[in-house]
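Every protein chain except one is present and positioned as in the full complex.
Chain naming follows the written order as A and B, and within any one chain the residues start at number 1.
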Amino acid sequence: MKSILPTLILLVAIGAMAAAIDRFAPLREGNRAARPGEGYGNAEIRTGSEQYPRQAIDSDSFVVRVARPARRIVSQYWSIDEYVYSVVPPERVVAVSQSAYEESYSNVYELARRYRPAIATDPERVLRLDPDLLMVSDSSRADFCAIVRSSGVPIYREFSMFTTLQQIAETIRLTGYLTGEDASARRQVDLFWNDIHRAAARRPSGVPHPRILGFGGAYSYGRETLFEDIVKTLGGVNVGAEGGLKGYDEVSGEQIVRWNPEWIVAAAPKGKTKEVLARLMADPVLGATQAAHNGRLLVYEQHLYLPFSPFVRLFVTALSEALYG
Amino acid sequence: MSGLEAAEITVRRGKRTILDRVSVQVAPGEFLSIVGPNGSGKSSLLRALAGLWKLDGGSVRIDGRNLSGFGRRELAQHVAFVPQDVRMDFAFTVEEVVAMGRHPWRGRFERAREQDRRAIDAAIASCDIGHLRERFVTTLSGGERQRVAIARSLAVEPRMILLDEPTASLDVQHSLEILDLCRGLSRAGKSIVLATHDLNAVARYATQVVLLDSGRVAYTGNCEGVLEANVLGRVFGVRAERLQSAGGHAVYVFARGPEANR
Partner (left out) sequence: MGKRRVNLAMFYAALFPILVVSVLVGIGIGSTNIDWRTILHVAGLKLLPAGWVHSAGVTKADTVIVWLIRVPRVVVAAFVGMGLAAAGAIMQGLFRNPLAEPGTVGTGSGAILGAVIAFAAGWSTRSVISLPLMAMIGAFAALVIVYAMATRGGVTPVGTLLLAGIAMMSLLSAISSLLISLSVLNWQIGQEIVFWMMGGLDARSWTHVWLCAPFILLGIAAAMFQTKDLDLIQQGEETAASFGVDVESSKRYLALTAAILTGASVAVAGGVGFVGLVVPHAVRLLVGPSNRALIPASALTGAAFLILCDLLARTIHPPVEIRLGVITALVGGPLFIALLLQRYWEASDR
């Protein structure tokens, strides 16, 4: 007993210290969001009244307070860049994510090039810009968010894994709410739904539902994905979901052949759509499908293919034009 | 009884019995030597006497008091143990190493006291390592390190000193110095227990001898009795011839077994 005493005392000291720190020290980092794995894309967006100071609850369950319309906005995620540029005057965006400057991926590349916002990376650089609103994704670093929060700048962590067009529309509205550009956001939402409905209306009545597969290499889109929602809206059948996939899931060549989709949609880097199309047609697996035989392999440039932002309306429009002429 | 007394001690390791009902008595001022072939249990006996090993039978007492009744520190104040394998991988100075011998007497954060300094100085002088005081132990030869280790144990100012083959790596001169030192200490009233292979040293210095054979006491008594040719021959499996030196000391010469050539 005596020989174990010093060790025991030390263990007790550790425990007591841990308990004391937990109780007294400022350790609140806040709750984390439900993980993206569960309930893919839970975008329950909770906002308060339109009176200033406004408040909204973010994906971390933090109450984010905005005191006035934002003049210096920082976005730290590729899709948020696109939301922000859709809704606010571009000169108010002082920082964007790296992706905004990538011509191949970004729908706001031109705007970024013209207005030259900074690239939002480490906390120091971001804070130097003297922002009054930060919008980041729910997958951003917790310590980064904690630092910004303790500096007093409003930072909103958004759900970023969208599964329905409704969520995208909601997020447009949210963007307007947070930045104070409600009118602009409303206009964008209207524009968004107009395009979507027009695209859906292209479908002639009585025509069978086209069976569409979203192709991502070894992956495809199953239930509870944005792709599924788009295809359903356009009156089609998502072959991935039909085949039992959930979320963005693995799919084998065999399965694709067995499902034999009528249409296949894929992405390509900017300027390379013809090459990718040729490659896919030559692919033994895809080449065996009726989509390939009937020339119904659709290849879109990366930035247009399924963007998780208001720009998805362009994808929906293009897709419906291809499906229904 | 005063001094160190081991009664019927038994130590087992797994299936093997390392010490089998060994009894030993060391009075103050006694110079006891433990001898025996390899594996006979010499080192084990030393460790058992030092209280470093748990006994599976029997008891060890100091002045009648069972070792198990001593606190660790208290026991260390009475009994010092010098192992054969002196490991000094770290560059402490000789002085620092010897100073560690005062550990059983000092509290955790106590400063060195006058008596500590005296004990350290005395120990260093006894082992003739004064000229090495500031040297790092990693730079010493094997023999020098051995002496430092002994000095460290001496610094404890113990009543009993147990040494495991202290002269194994020493040259003749230093061997004799150490043995003389031990004899001096025993004459000053300390009990010395020394395990060794060097039978000639035993013959010269020991006042009592214990001969071990496979964990048992084969013979115990004074040199004359134990170091008798037949006993040695039986236990060690060698032929022993006893001669007389000019100074009157017994000297042993050994050769291989009876069937070997002369």
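Note that contacts are C-beta pairs under 8 Å (C-beta built on N, C-alpha and C of every residue); 3 or more make two chains touch, one makes a residue touch a chain.
Computed from a prediction, not measured in an experiment: that's the story for all the values here.
Undergrad: Considering the entire complex, write down the shown chains that touch the omitted one.
TA: Touched by the chain not displayed, across the whole complex: A, B.
Undergrad: I'm checking contacts with the chain that's been left out. Which of B:G41, B:G101, B:P166 or B:G215 qualifies?
TA: B:G101
Undergrad: Can you say which of A:R65, A:R125, A:H209 or A:K274 touches the chain missing from this structure?
TA: Looking across A:R65, A:R125, A:H209 or A:K274, the contact with the absent chain belongs to A:R125.
Undergrad: For the full complex, which residue in B:A7, B:M88 or B:A122 touches the chain that was left out?
TA: Of these options, the touching residue for the absent chain is B:M88.
Undergrad: Provide the residue numbers of chain A that touch the chain removed from this figure.
TA: 2-7, 10-11, 13-14, 17-18, 21-22, 25-29, 31-32, 35-37, 121-125, 127-128, 130, 139, 141, 143-144, 146-147, 150-152
Undergrad: By the contact definition given up top, give the residues of chain B that touch the hidden chain.
TA: On the chain B side, contact with the omitted chain comes from 47, 50, 52, 72-77, 79-81, 83, 85-93, 96-97, 100-101, 103-104, 106, 108, 135-136, 138-139, 149, 153, 156.
Assume only the chains that are shown with their structure count from here on.
Undergrad: Compute the distance, rounded to whole Å, between the mean C-alpha positions of chain A and chain B.
TA: The computed centroid separation for chain A versus chain B comes out at 79 Å.
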